[in-house]
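Take this structure first; my questions come after.
Shown here: the complex without one of its protein chains, the others still in place.
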Amino acid sequence: MTDGMEMFPLIQRLDEEGKLVGELGFLSVADLRETYETMRFLRTFDERAWNLQRQGVIGTYAPFKGQEAAQMGAVAALNESDWLVPTYRDWAASYLRGVPMEHGLFFSKGHPSLGDIPTGKQVLPAQVVIAAQTLHGVGVAWATKLRHEAAATVVTFGDGATSQGDFHEAMNFASVLEVPLIFFCENNQWAISVPLSQQMHAETIAQRSIAYGIEGYRVDGNDYIAVANLMKELTERVRAGEGPFLVEAVTYRLGAHTTADDPGKYRASEEEDLWIRRDPLLRLETWLRGEGQLSDDDVVAIDAESERKVEEILANFHEALDISPLVLFDNVYAEVPTGLASQRAQFEARVKEMGA
Amino acid sequence: MTDGMEMFPLIQRLDEEGKLVGELGFLSVADLRETYETMRFLRTFDERAWNLQRQGVIGTYAPFKGQEAAQMGAVAALNESDWLVPTYRDWAASYLRGVPMEHGLFFSKGHPSLGDIPTGKQVLPAQVVIAAQTLHGVGVAWATKLRHEAAATVVTFGDGATSQGDFHEAMNFASVLEVPLIFFCENNQWAISVPLSQQMHAETIAQRSIAYGIEGYRVDGNDYIAVANLMKELTERVRAGEGPFLVEAVTYRLGAHTTADDPGKYRASEEEDLWIRRDPLLRLETWLRGEGQLSDDDVVAIDAESERKVEEILANFHEALDISPLVLFDNVYAEVPTGLASQRAQFEARVKEMGA
Amino acid sequence: MAKLTIAQALNQALESALTEDPAVIILGEDVGRDGGVFRITDGLFEKFGGERVIDTPLAESGIVGTSVGLAMAGMKPVAEIQFFGFIYETMDQIASQAARVRFRSLGRYSAPMVIRAPFGGGVKAPEIHSDSLEALFTHTPGIKVVTPSNPYDAKGLLLSAIDDPDPVLFLEPMRLYRAFRDEVPEEAYRIPLGKANVVREGTDVTLIGWGPSMALILAAADELVAQYDVSPEVIDLRTLTPLDEETLVASVQKTQRAVVVHEAVRTSGFGGELAAVIQEKAFLYLEAPVLRVTGYDTPYPMTMFEDLWLPDTSQVITAALASVRF
Partner (left out) sequence: MAKLTIAQALNQALESALTEDPAVIILGEDVGRDGGVFRITDGLFEKFGGERVIDTPLAESGIVGTSVGLAMAGMKPVAEIQFFGFIYETMDQIASQAARVRFRSLGRYSAPMVIRAPFGGGVKAPEIHSDSLEALFTHTPGIKVVTPSNPYDAKGLLLSAIDDPDPVLFLEPMRLYRAFRDEVPEEAYRIPLGKANVVREGTDVTLIGWGPSMALILAAADELVAQYDVSPEVIDLRTLTPLDEETLVASVQKTQRAVVVHEAVRTSGFGGELAAVIQEKAFLYLEAPVLRVTGYDTPYPMTMFEDLWLPDTSQVITAALASVRF
């Protein structure tokens, strides 16, 4: 039988100790310093979102803590004409593609603007139905191919998503149609309470590429330098018509599945401890400090700036709460059909009555 | 990229010229002589069924001509406690597992008995929805495992079926649950008008096993000796708990997809000619003749016996046509609910009125 | 004007859409070289090539799901599902995805796509091929459910469906594909979605149907006039949802009686919804309950008995007379 780990060795450039074990590739030290700042801001946001749920400001939130390097690396090489097709956990990736961070809060709040991506930003609304978006990714990539656009599409999904039929159909369609798409799996080891070993019998997700006759890669998802460089290479190759590809980014969900979940019920704290040591943020920090690119004072300043940005996001969020519930009726169809229009009128009266 | 053909070389024991290139294995010459008789009878039946459709006696029929060795080999090593989970084209396999051949006609006639498998025969009704039965196969095998029955289950499906989400979910479930199941793909190169090369990008179906961390095999599906021996080995191994396995039987649909199809619209006659030379029946015949096990007179006698059996099947079929349409109401639920009972009474009156 | 079958009219509509709009592509199982198992896409692969008319792998969720992505990224996919019975495979991609693109994105994205499928019984197709499941999709806000009953409507409605900015499920009565011909203009005309068609005016009872049932209803209407001196008004819904309530209710307020006909099983068929709407909106006008002529509450029968099971003209007449004589 095939040894997946051997066929798809883990690609790494910055190891768990923050030691550089490969080239920086297309990234400069300045890039990485900036990446660190952004990552630290994202971590701040993520932790604040968790607290906002605890305070009742938002509803269920799915934290991305621990997966920042994977998500940021996934989109590091994309440009304006490329597309991102994300899930409910991919706020870091979406943010880098131009989706304001308050969308993550809209999503958890159940705010009607949750999928109202800014014009010009080629990002799809976050997908809730596991693996459904993998097919949308194929369609988007196919559209760009039909129009000869030389654009890359990246679709992100979890390890659990690879069990769904839609994932398989997407991989198969993409490979047959040879669309410019990168399947980017954030293998965070868990699908809620189900560990990868119970999710599948294969050793790696990367080896699933063989079933479709395409290339697969397994990369350290907590190593931003490795992920970004791999994606740089692959996005260029898909734009040149060599796709699709499958990338397995090996990472870990440091937090709970969502604010509604208690990982204590199903996983060992030793495992969590192990992965805390592999934290992508820590790793980058260690390296930057070693390079003399980061001091304690810098970190303090970055945190202050992160807090400021989070406050700004929160202000935007609160301001956006003043939205009419009538929008619920206005985007069912391009035009409101007669029957729905009279329901809309009833709803409007009800809303007035309830003073909402 | 992986070379599927190289990783999964075609297993063959009796080559296209009818020359033995491997061992007979668990099969005796007498077995093979009998297999030839059965195969010839099956061919006779299949061709007659085609004609019956043309005469308007039955409706749409999906011929298995060319796939006899694959289907017969698939079940050659099964015993009473094993299970078969077949499709609409697997009448040869079902027949060997104890399903009377008239069921093939029932199916095409739309006769209510089409799935009324004889008691004690562990065969599921023929499945129409592509790949749906692969999951049923997993469930059946799982049930036998939970009851510690040491039984093997064989689920059959076409090359096109491997594109469906259900196939993937079945492979994944089976591998995670380690159920005693053999996925047996009759790769007949076409899914109606779509050739394998447009159905998938991978070179072989066998290599899809790698995605699930299980063993896969590619066997000459027109070589009964190779298929039967492979299945002998694998059924024993699954009964011993080593399953599941994926088998790709490389064969060809010599006829049309169904009586409603015209292959002239989409495939070249040269390809058909090539595969006519690879006919599993011819191959076995050549070998048996070479071994002095078959004469012209024998063939005449086998044909006569085949005709007799087909007539018998037809007689059974015609006799079975006298069935009350009211059965439609009696197997919706174990007991007919009140509302349905009154619909049944209305239907009964209507049937009487129409003299049906 | 050419006399065309429904099959030919649909083919003409598809050809004209492919010609008019480079964003239109056709995808599905066997829609290419084979021209579709019912030959609705015949000749289009040859004319427009394999980039515009695509034989997909055998996976319905894949077909609809990639169509959603195509549509969100600016294309206008026209997907074929080989038989409507296989639509179950696609329900997440239709109901949770295509139908919600506009809603989920507050109008930033839309999914202008058409899903075509042959539906209905009467051609002795194998199991799962003949089910009438249209009601399921009438319960899904965000998509439109459209079905023609004749060649003229087939072309005009399909062109409107392709134009439509929202996803449309377009159901083609399998049994009628080649059953008869109509005059069908050569040019690309449109019939508006969301408007029911009063096919025949009358005063005594409103007969309501769509797609394959219209043939029964029209035959019954003739006989009601000729044999029973009953004047039926006949409505072909054309679009099931969004429903043209006005036309329906106005008719029943006039005739004071209604019979709905569909092949789908009775319970929770779209006839239930229509009866509910009519009794609510025309309660004081009704002289008889809204009656339903439908399939029975069993799975679609094995085809040996499908003709006994399917609604027929005599049942429509019986129901109409029961209504009139109530």
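Some notes on this structure:
Letters are used for the chains, namely A, B and C, taken in the order the chains are written, and counting of residues starts over at 1 for each.
Simple rule for what comes next: a contact is a pair of C-beta atoms (placed from the backbone, for glycine too) under 8 Å apart; a residue touches a chain by one contact, two chains touch by 3 or more.
Just so you know, these numbers come straight off a predicted model, no measurement behind them.
Checked against the full complex, the candidates C:32, C:69, C:85 or C:202 give a single residue touching the omitted chain, namely C:85. Considering B:92, B:219 or B:340, the position touching the chain not shown turns out to be B:340 (whole complex). Only one of the listed residues, A:5, A:128 or A:274, touches the absent chain: A:128.
Taking the whole complex into account, chain C touches the unshown chain at residues 85-86, 88-89, 91-92, 95-96, 99-100, 103-104, 127-128, 133, 135-136, 138-139, 141-142, 241, 243, 264-265, 267-273, 275-277, 279-280, 283, 286, 288-292, 297-299, 326.
With the whole complex as reference, residues 83, 85, 112-117, 119, 124-125, 129, 132, 134-144, 146-147, 165-166, 169-170, 172-173, 176-177, 327-328, 330-334, 337-340 of chain B touch the missing chain. Listed by residue number, the positions of chain A touching the unshown chain are 59-60, 88, 107-112, 114, 128-130, 160-161, 163-165, 191-194, 198-200, 260-261, 265-266, 321, 325, 328-329, 332, 339-340, 343, 347, 350-351, 354, 356.
Here is the rule we use: only the chains that are shown with their structure count from here on.
Top-ranked chain pair, ordered by C-beta pairs in contact, is A-C.
Per-chain CA centroids place chain A at a distance of 44 Å from chain B. Centres computed as Cα averages put chain A at a distance of 40 Å from chain C.
Inter-chain spacing, taken between the CA centroids of chain B and chain C, is 36 Å.
Contact of a single residue of chain A with at least two other chains is seen at positions 165-166, 169, 172, 176.
Shared interface positions of chain C, defined as residues touching 2 or more other chains, are 57, 59, 61-62.
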